[in-house]
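Next up is a structure, given as structure tokens.
Every protein chain except one is present and positioned as in the full complex.
Chain nomenclature is as follows: A, B and C, assigned in order of appearance, with residue numbering initiated at 1 for each chain independently.
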Amino acid sequence: MSQNFIYLCYDILQYLVNGLAQGSIYALVALGYTMVYGIIKLINFAHGEFYMIGAFIGLYLVSLKLPLYLVFPLAMISSGLIAVIVERLVYKPIRYAGKIPALITALGASLFFQFGGQLVIGADSKSFELPYQDKTYILGEVSVTSTQLIIMGVTFFLMLFLWWLVKHTKIGKAMRATSFNRDAAELMGINTDMIISFTFFLGASLAGAAGVLVGMYTNTVNPLMGMIPGLKAFIAAVLGGIGIIPGAVLGGLVLGVAENLVVGLWVSTYRDAVAFAILILILLFKPSGLLGRPTGEKV
Amino acid sequence: MSGFFDYLIPLLSNVGIFIILALGLNLINGICGQFSLGHAGFWAVGAYAAGAYGLYFAPEIPNFINLFISCLVGMITSALFGLAIGIPCLRLRGDYLAIATLGFGEIIRIVIMNTDKLGGPRGMTNIPHWTNIFWVYAWVILFIFIIVNFLKGPHGRAMISVREDEIASESMGINTFKYKTMAVVIGAAMAGVAGALFAHGQQFLHPNNFTFMWSVIILLMIILGGLGSVTGAILGAIILTILPELLRFMGTTIAEWRMVIYSLLLIALMLWRPSGILGKREINLLGLFKKGKT
Amino acid sequence: MSHPYILEADQITMKFGGLTAVNKLSLKILPGDLVGLIGPNGAGKTTAFNMLTGIYHPTEGEVRLLGENISKLRPYQITKRGVARTFQNIRLFKEMTVLENLLVAGQSTYQSGLISSILKTSQFKKNEEALRNHCLELLKIFKLEKKSQFLSKNLPYGEQRRLEIARAMATSPQLLLLDEPAAGMNPQETKELTELIRFIRNHFKMAILLIEHDMGLVMDVCDRISVLDYGELIAYGNPKEIQNNPKVIEAYLGPKEEEKDL
Partner (left out) sequence: MSLIKMLPKNLFIALTLTICGPSFSQVNDKEILVGTVFPMTGGIATYGQESMNGINLALKKINHEGVKGHIIKLINEDNKSEAIETANAVRKLAHIDKVIAILGSVASSHTLAGAPIAQEAKVPLLTPASTNEEVTKKGDYIARTCFTDGFQGEVMAKFAKENLKKMKAAIIVEASSDYSKGLAKVFRESFTKMGGTVIAEEYSYQSGDTDFRTLLRKLSRSKPEVIFLPGYYEEAGLILNQARSMDITAPFLGTDGWDSPKLQEKAGEKGIVGNYMSSHFSAEDTDTLVSNFVKEYEAAYKQKPGAMAALGYDGIMVIADSLKRAKTLTRSDLQKAIVTTKNYKGITGNITLDKFRNAKKSAVVLETTPHGNEFKFKVSP
């Protein structure tokens, strides 16, 4: 009995570790969601696709035997640039057309990348060769792999970087101003179009980084890989409080851990249902998210 | 030529089924302004409820009576789900409601996937073949009649006022929550009937027929036609059901690229005509939408 | 026992998080009263309005309509009990016609069942006819009858303001709450509005609570005025008294120079 209990404790710790690794990836994708939503109130359904694009670019760069410290920035910059192109070509013209057209456009962009990707790269998944030897560190009965450590480390670093960027730089201030009131920001001489593009760039490059990380973690990438994590990351963003940077990270981690606990202690069958149930509960009871403050509609 | 009709008639039946789905979603999204992305969930509930009736409960009576009962079963089950989902979710607005309904739609699918009695991942097979094109269009006409009259009456006006401005509507004595729930329940009930007709037409149901993608496609139908326009919803349903089939005839390259073409068409439509083909207008056939003498 | 006041706000308070938008406000409105509620920007006037109409529920205190506590009721229930309102930032049903705007507001008094409206029973037709006539009559009073088939978003600004009032009147209220009806109007339009408000009061024999920035308008039409500042009631009285109340002057013009220097 007590032996079993100790095992259970170890197992739960292990699930937490696995959950934090998974959750870090959600968190990175959620950051982009949250920033884009914060600034133009658009659920960017195509956001998961930038994660997919990042993963493929990462795959290509790794196959060129580039070192990881070059793979990450390059993959991030390229997926960011693709996002900016998409934003300029389709989101910008539709910005004032209302919510539903914008959402549909985002869906269209998402479908375009998924199916275009299948045609261009092929529908089957590609394997991601790790450029280093994966080591496992064992503490008691809990193990952590070097890839898991890299995932958590990179996420933590990028989150800190983002936080610094938003809070302590001029462009960050401009982003906050634009998100708070775009017209006013425009009047204050901020080039809001540029800021919005920059936000897309930033969000997509984080998603791109997450794509590379997930490729390294699971050894597999495919053109449809962005769909489910995209949705999950959105849940994470809402869970933490949409528009709030630490909220997205918290939401991602909570969701990752919750999913792994469901799989570990219950069945995988209801893992996605639990994720959606968490979403619905948070929407019903604290729609502003874990870290958000309630806001009412101004009358 | 007979072969051609064997192909065309089931296709037209499907068109009818999607018209019903689009009309229902149009009531929720277009007329009442509540952004739902979970319509495939209601469709699934209706289809599976009707399928279960056909498989387990149907007595030996003429097919058309059985079909009618089955449609009622699908309708009522779906409406109850609409009520159960609507009451908690309709407190949410806009994007949040969309995501919550999306979540519910997926949960419904996951639950069906894991219910052995409903076939689980095998799908529900051997559903009796009761649907024919006559009954599909009988329902289509009935629903068009109901919706058109509904819209011309006070309840329709109230529902539109909710879309236009929920707070103002509430302040004018409209119980907005009641009307939002009503829109979702009626929309769900219609999706339930569409599900029943679908189940008894296809004779086979699989949870993957009811993914989020299908909610999106139904949404596209009403947006293509013009959100809020009844004839627009019908037009959208016709186009988006026929178009993929037409692409089958246009050679393999186009067929391969058709989902990409689809997505580009979608974006192009939003860029050039974000309010759909008809906007909020109606095509006036038979003077159906003539405004009263005002 | 009859209640002397139509509407009575008893020490109502509204807090948003740490911010107190309205603090212990009390208001009393007699039948036929025309009361003004004024105060500088951000004084909490609209918040007070929203509490009276059920859009917000007061964190403390009570709102009573003819003695009945309505602080927990939803806006539509309060409207059905005879309180109608307009909005500071016009909230018309833009894609509906002028007449339809009124029909929506009027229909709770001419209720038809769902089934009868789909089947178009004779009862339903009779109801609709009565409702339509009631609304057309109102449009005539508000000089909008020629535009009854216009989409309301296509009306000029001044007429949109008028339509908002007409729509509120279509709910057959006993008390009308007007939220800055003169905002954005030129002097000529404001003058017409002043006449209109007087007319409504006399013609329909109803009480009106008016939030307004335009001091001229308020002083002109109101019997009594309450002044809010920083969420608190700082003055109450007839227009003369208010004009000479030092607290009010201070609230509007800021503290006197020498006080500032302290």
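Everything below uses one rule, namely that contacts are C-beta pairs under 8 Å (C-beta built on N, C-alpha and C of every residue); 3 or more make two chains touch, one makes a residue touch a chain.
None of these values were measured; they are calculated from a predicted model.
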*Can you list the shown chains that the absent chain is in touch with?*
A, B
*Which residue from A:Pro246, A:Gly264 or A:Gly292 sits in contact with the chain not drawn here?*
A:Gly264
*Which residue, B:Leu11, B:Val111 or B:Ala138, contacts the hidden chain when the whole complex is considered?*
B:Leu11
*Residue ranges of subunit B at the interface with the undisplayed chain*: 1, 3-7, 10-11, 14, 113-114, 120-123, 125, 129, 202-204, 206-209, 224, 239, 242, 245-246, 248-250, 252, 255-256, 259, 265, 269, 272-273, 277
*What residues on subunit A make contact with the chain left out of this view?*
7, 11, 14-15, 18-19, 22, 115, 118-119, 123-125, 127, 134, 136, 143, 145, 214, 217-220, 224-225, 228, 260, 263-264, 267-269, 271-272
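Criterion: only the chains that are shown with their structure count from here on.
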*Middle chain, criterion being Cα centroid separation*: B
*Mind checking the centre-to-centre distance between subunit A and subunit B? Centres are C-alpha means, answer in whole Å.*
32
*Give me the residues of subunit C that touch two or more other chains.*
55, 87
_Going by the contact rule already set, what residues in subunit A reach two or more other chains?_
299
_Contacting residues of subunit C [partner subunit B, same complex]_ = 53, 55, 74-76, 79-80, 84-85, 87, 91-97, 99-100, 103-105, 107-108, 110-112, 114, 117-120, 124, 128, 131-132, 148-149, 167-168, 170-171
*Hey, which residues of subunit B end up touching subunit C in the complex?*
146, 149-150, 153-155, 157-158, 160-161, 164-165, 167-177, 182, 228, 280, 294
*Within their complex, state which residues of subunit B touch subunit A.*
29, 35, 88-89, 91-96, 98-100, 102-104, 106-107, 110-111, 113-114, 167, 216, 219-220, 223, 227, 256-257, 259-260, 262-264, 266-267, 270-271, 274-275
